[in-house]
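Every protein chain but one is kept in place in this view of the complex.
Note that the chains are named A, B and C in the order they appear, and that numbering of residues resets to 1 at the start of each chain.
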């Protein structure tokens, strides 16, 4: 159901690991909609992933980059402009990882080196991408930059741990940088706050099934899946949404504004 | 544990029906803290209630008033100043009622006459109280006006019906009137968004027990009870909170910023 | 720059008065994007407007309807389905009017009959449209309903008067009805909170030029205009945004999340 809504647009997509990844679906949809783009991921993630397959089906090149390394990002962005033949119209940031979570540290028992490292990967990388792009004057006017986030930035989900604080920081970067990029270059910056999604990252987390189930029953439309999230990203990259900036946009089937559903409340009768 | 924190302050308290009422607890606590005040309620509510007992124990007078009647409010406010011997320092608005709910109309099957009437009682009455007070120049400088509300103004709870919309309107009045009253007379206006509370109003609602139970398990400190809410009202009437205005203040044991608790998520394993 | 993104979709558009109207631009863009729709407005508004011209250029029929009259809405919706040949995929609600404003009543000197009437036109009409549509089972699955609103629902702008409270109520209806419509029929309901726009309604308001100017200087991308708002509505009617529901979406060039801009602060040096 392509409408070529991104025809002629050039992008950079961070974070496609495998078919479950939201970034993977974004790449597929962006390709369908007429965009060209570069795929990128951390070298280590790429070894585990199947990104070459995606590159083939979408006719994309892959440039490995550690998103916490300004040097890597400089290379990524300058090469991307060369490969794509001009300035960048859209960027997707879909990166996140908490070492405290991986190492099984409770939120109230953090190792602060882990905390800093997780922030760097999950949030500060977003700033680094934009700062690097701005210094290279790499974005087109009215370009659109999107990072994926989760409602844990607003409300506490106990197992989300320090990723909640990272996502708050990430969303704040979107506002702060969106202000400066908007005034300087009419570039817009937003975050999309997505339903919990069964990706490789999620599927390893203890209790994730229960959590997905809960979220689904708390959402009037049910959880949004990765494909639907990709569609929403496409709309945010398109020219239909030029004056939306510095926003956190919930894409969650109504979860965020639902206090409780009938399906959930029924579990609380005696 | 009185500290006489409201010593010398004069108030008007709407909505004390019986010992379960939050307004009843506020009256008891305000009395303990050294305030004098007038009690008021709708004539019909007073017939059902035991407000005379409260008037005795707190040394207060009762002035019946239909809070949707500007005439009644004019009388209430001018008489209150006379009885209390000066301008008013605090007002509590604890009034709400949906006829659609009472008559069993679903939210998607409203009778709009009922909707208008419920809005008048639950929300517009708050504007009428303040407009009347302002016209009589009845509030002291730095006076404090509080209305009770519920988080259904932000998120949907299916059984809360059109009271959700009424509470949104009520909270908007607090902001709008708070702006004007702040500039004109340094009077502050806020709403307190309270945990669901087992009052006479609540106890009749189908499924209210399940709901209280759910809310309690979703609140890290548990549901706040009427007594604790009264304490919070006292702090908002005191001089400790002079620059807090136009706010909606959650008094809910953390419910509002909790995405899910461990206790709740456990109900979603298979 | 049509992409036929609404190809085959059927809609109802409320509130097109003249070329300045946002609803007018939405109609033009929806037509370009392949939708068919019915135009409607209050009989009295239609006499003043030029809606016939719009009907011609977009190949649409016009059905007059007072949006506060359930009877008129029943007729509108059933006729629309007949004319368009099937269920409705999108509805735009762009209706608002405060009689207190028109009559020059200050927010703290409201005439409450005016308040009720303004609420009925500006907010309750949105509920009536949806309740009527639901009773006729008139919406397609995944249909999209949008109402236009303004940030006065969250923050006080002194001249916006009781329209602020009406907009809060309107946004609450979007959440409340969005919940029920989502669960029942997978219909999504949202509000778009638009920059102040120089329409016929706005241009008559005292101080509106200063206000537009202020808002423009407080928005990193500048004020969004009616045409851009129409584009955003198109994205919300399209299949790219299926899991966005119960949201208030700011389309404002970043105004809502800007504390102050350099351009504004400069006016405050001595």
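Basically, a contact is a pair of C-beta atoms (placed from the backbone, for glycine too) under 8 Å apart; a residue touches a chain by one contact, two chains touch by 3 or more.
Keep in mind that this is a model prediction, so the values were computed, not measured.
Visitor: Sort through A:140, A:176 or A:213 and give me the one touching the missing partner chain.
Guide: A:176
Visitor: I need the residue numbers on chain B that touch the omitted chain, in ascending order.
Guide: Answer for chain B: residues 1, 3-5, 175, 178-180, 182-183, 186, 188, 195, 220-221, 224, 228-229, 231-232, 234-235, 238-247, 249-254, 256-258, 261-262 touch the chain left out.
Visitor: Could you please point out the chain A residues that touch the chain left off the display?
Guide: These residues touch the chain not displayed: 70, 107-110, 112, 115-116, 119-120, 124, 127-128, 130-131, 134-135, 153-156, 158, 161-162, 164-165, 167-169, 171-173, 175-181, 184, 246.
Visitor: What residues on chain C make contact with the chain left out of this view?
Guide: Residues 151-152, 154-158, 160, 207, 209-211, 213-214, 217, 256-262, 264-270 of chain C touch the chain absent from view.
The rule we apply is simple: only the chains that are shown with their structure count from here on.
Visitor: What chain lies farthest away from chain A once each centre is taken as the mean of the Cα atoms?
Guide: B
Visitor: By number of C-beta pairs in contact, which chain pair leads?
Guide: Top-ranked chain pair by contact count is A-C.
Visitor: Any idea how many Å lie between the Cα centroids of chain B and chain C?
Guide: One centre to the other, that is 32 Å.
Visitor: As a quick test, compute the distance in whole Å between the mean CA positions of chain A and chain B.
Guide: Chain centres of chain A and chain B, defined by C-alpha means, are spaced 42 Å apart.
Visitor: Specify, in ascending order, the residues of chain C that touch 2 or more different other chains.
Guide: 175, 178-180, 246
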